[in-house]
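See below for the structure under consideration.
Missing here: one protein chain of the complex. Every other protein chain is in place.
A and B are the chain letters, set down in written order, and residue numbers restart from 1 in every chain.
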Amino acid sequence: MTTLATNTKQPFIKSRALRRFLSHRLALIGLVMVLSLTAACFIGPYLLPYDELHIDLLARFAPPGTGGHIFGTDPLGRDIAARLFHAGQISMAVGFAVMVIATCIGSVVGVVSGYYGGKVSAVLMRIVDAFLSFPSVFLLLALAAFIQPGPVMIALIISATSWMEVARIVEAEVKSLRNQDFVQAAHMLGMSNRWIMFRELLPNAIGPIIVAATLTVARAILLEAYISFLGYGIQPPLPSWGNMLNGAQQYLASAPWLAIVPGVTITIAVAGFNFIGDGLRDAFDSRSDHQ
Amino acid sequence: MTDEKKKTAHLNRRQALMMMGAAGAGLMAPLTIGRDRAFAANADASGQIVLAFSQEPTVFNPLMPHIEVDEGLYYAVYDPLFDFDAEGGFFPILAAEVPTVANGGISADGLSWRVKLKEGVTWHDGTPFTANDVKFSLELTMDPDFRSFRSTGYKFIQDITVVSDTELTWTMSEPFAPMAAILASTYIVPKHVFDGVADKNSTILNTAPIGTGPFKFKNRMAGDHIELEANADYHMDGPFLKTLIIKYVPDLNVMYTQFKSGDIDVIGLQYIQPDNLAEAEKLPGKVVEVAGKATFESLGFNMMRPQFKEKAVRQALYMALDKTSIIDALYYGVPTPTETYMPQQSYYFNENLPKHEFNIEKANALLDEAGWVKGADGVREKDGVRLSFSNSTTAGNHLREQAQQFIQQTFAMVGAEMTIKNLPPAVMWGDYWMNSEFDSVVVGLNTLAGADPDTSDYFMSTMSPALGGSGQNTFVYQNPKVDELLVAGAQDFVPEERKAIYEEIQAVIREDLPFLPMFQYAVIKGWKDDVEGPAPNINNRIDTWNVREWTRS
């Protein structure tokens, strides 16, 4: 963690960062992966002749490519492709919702803690530590027992375990910035604390925040898959990438595509966001020594 | 299964009386044949069997609250006084003979009991087993400081008197026909391990159980397996195995794979999944058998909900339930369709109940007639009540979840909106179930105690916790006629009369449909072909009921 905090700040130059990002091969690949997956999930359902909820017991376990089912059918004879695309809408929505919620919470906690320092910081950062001390799976499973696990609730629960990283990053950034001249100047001009925190300091930390936010999407999609696999996530018949895998273990020998199709999709989505995140990190980090 | 059914259906009065523990021991003779070779056979107990369960037995004191899988261990380590055989008759274990009216064990009014015990039985630690242990065990179930697994029945037992080391008597405060069935699932615990123990809930029985059963507890590798070894001094025929290992394999798929590869010899509780049946039957060197279970699957209603108040609604939903597709396609035809809660092997089973019919048009017509009108969204409505409800079950039971989604589709065709709200087990079966906080559920229930037909806990009006009752009537089913019949049935000791009573109860419940009966469970058991002994027994909850007889050649 200490290594992250030592970056010296330079004014943030958008065009330069953009140029660096675009020259980052992996990031571009990631971008293509994410964009094409998103397109498939939102356009795909209109191209398929199947309804993702329609049950046809005569068409159970159709292997991929048979009977017009590109990815085959599931144990209830539903078209996996149709489910996969709808699931994608839900899983990605969860991912983005978590990103927004976690980034907001994390940024506020981080900037307040970093700006005020002292006792405020001590208390806030101990809370961050406390949350980090929980195995995130514990919080996820324990909280999931409380509520009806719909997409909104799952997004909130995952957010509750995902904001700490952002908080730490922002806190470190803000701490290193708060004694700089422009902050002193703002003080002298009589700016309110809130103005300084959110208009002066936070924008300067935008680079690391964007990186963390991107990685949060990846993490959220993964976590959704984990809890759904353990049976505590989004409940059927609503499909999500995670709950399509739940039960797939049962049919591993007879219908392996049930496990392979959603698993590969999750990996592509998560890898895509991770690639982008990596590219962004290099783009924003002026000292980057990447080629 | 069909053979068994015929056999039970033709039970004569005397045989049926056996089930009550209130008649002669005529049927005992064939069962005890061969038990004389007992001690000779013990000398060369050899071989080992690995028996796998998909849940972990953890409660080793049989009088504490436990689940089905724990009984898998009890049958090996402990003994009850007597037990049910597959036909629903009793055979003695610790008792010298099963108490009946004929042999003077039970008085004609059912109020005085006298039990004679076998001589020369010892606990695994060498202490002699006596009537004091039986008295202690029966009293322990009502001890206010002890976490007892049940009080039904025991609370009527009074004045337990130890006549001699091998004889004891007690009186019942009221006649209670199911008492014998309850005693059949009461494992006797050793009094001496409780001596001087301050907290009866934490004795050595929790960690290293001591019983009189065919196997001694050797060790437990938590989260993995329990090792048991032959009790050379066992008082019955057997055991014929040197070692019995109860293995815990939490994943059904892994369990089946290990059965296939030969790592486990007998596949126990939760068994082979229906989707593997076709393959399993072709496995070389394995015996695979479908066996009935007393549990029945149903879609149960919370009768307090306005949607379900009307009988026409429940009947229409029953018509919209495509049972055949569920059983044949999703469950591969393994379970048997049923119209009642009573297992078809039972003497008390009513075979003349109206047959279910899947008919969407009729269901729609019935609802139209009853005044339920379809709204703009296709969901019916009457007097401001929408025919919309949630359905819950344990999350993670994948076959049941599939059935649920399928039911959702056919219900929608009659204008009923069913949403799925599945919960983790600890939540599902907590207050949500006990206090009837659900709209509807899919649940597998065994409402019987052994072969006794009494189900007062489940269907008596006064037994709903949601209405301040003390039982398990979580469907909140209320019918004065059924109440009356249940009271009559529990106090009646004559099987023919009881059969008439319980057949009528089944008919009334079939008409009222507080739950939509789907099927009676059948499970797919499997073992290696050099294993002898595993046998179905609808009256006991788990496979090891006759583990003392299992052999390995």
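Methods note: a contact is a pair of C-beta atoms (placed from the backbone, for glycine too) under 8 Å apart; a residue touches a chain by one contact, two chains touch by 3 or more.
By definition in this document, contacts and distances are computed from a predicted model.
Asks: If you look up the hidden chain in UniProt, what protein name do you find among "UDP-glucose 4-epimerase", "ABC transporter permease", "Sarcosine oxidase subunit alpha" or "Acyl-coenzyme A thioesterase PaaI-like protein"?
Replies: The chain we cannot see is, by its UniProt record, "ABC transporter permease".
Asks: Of the residues B:Ser151, B:Ser173, B:Thr324 or B:Gln491, I need the one that contacts the missing chain.
Replies: B:Ser151
Asks: Going by the contact rule already stated, which one of B:Ser46, B:Gln158, B:Ser173 or B:Ser202 would touch the omitted chain in the full complex?
Replies: Per the contact definition at the top, the residue touching the missing chain is B:Ser202.
Asks: With respect to the chain omitted from the figure, which of B:Gly104, B:Pro128 or B:Pro425 is a touching residue?
Replies: B:Pro425
Asks: So which of B:Val162, B:Val254 or B:Leu399 would be touching the chain we can't see?
Replies: If we include the chain that is not displayed, B:Val254 is the one touching it.
Asks: What chain B residues would touch the chain not displayed?
Replies: 48, 50, 56, 58-61, 64-68, 145-152, 182, 185, 201-202, 206-207, 221-225, 245, 247-251, 253-254, 257-258, 261, 263, 423-434, 443-449, 457, 463, 465, 469-472
Asks: At which residues does chain A meet the chain that is not included here?
Replies: 1-3, 26, 126-127, 129-130, 132-139, 141-143, 145-146, 218, 222, 225-226, 229-230, 245, 248-249, 252-253, 256, 259-260, 263, 266-267, 270-271, 274-275, 278, 289, 291
To be clear about the criterion, only the chains that are shown with their structure count from here on.
Asks: How many Å are there between the centre of chain A and the centre of chain B, using C-alpha atoms for each centre?
Replies: The computed centroid separation for chain A versus chain B comes out at 47 Å.
Asks: Using the touch rule from the top, collect the residues of chain A that touch chain B in their complex.
Replies: Counting only chain A, the residues touching chain B are 53-55, 57, 60, 75-76, 144-145, 148, 231-232, 235-237, 246-247, 249-252, 254.
Asks: Show which residues of chain B lie in contact with chain A when the two form their complex.
Replies: Checking each residue of chain B against chain A gives 251-253, 273, 275, 325, 329-330, 395-396, 398, 401-402, 405-406, 408-409, 420-424, 426-427.
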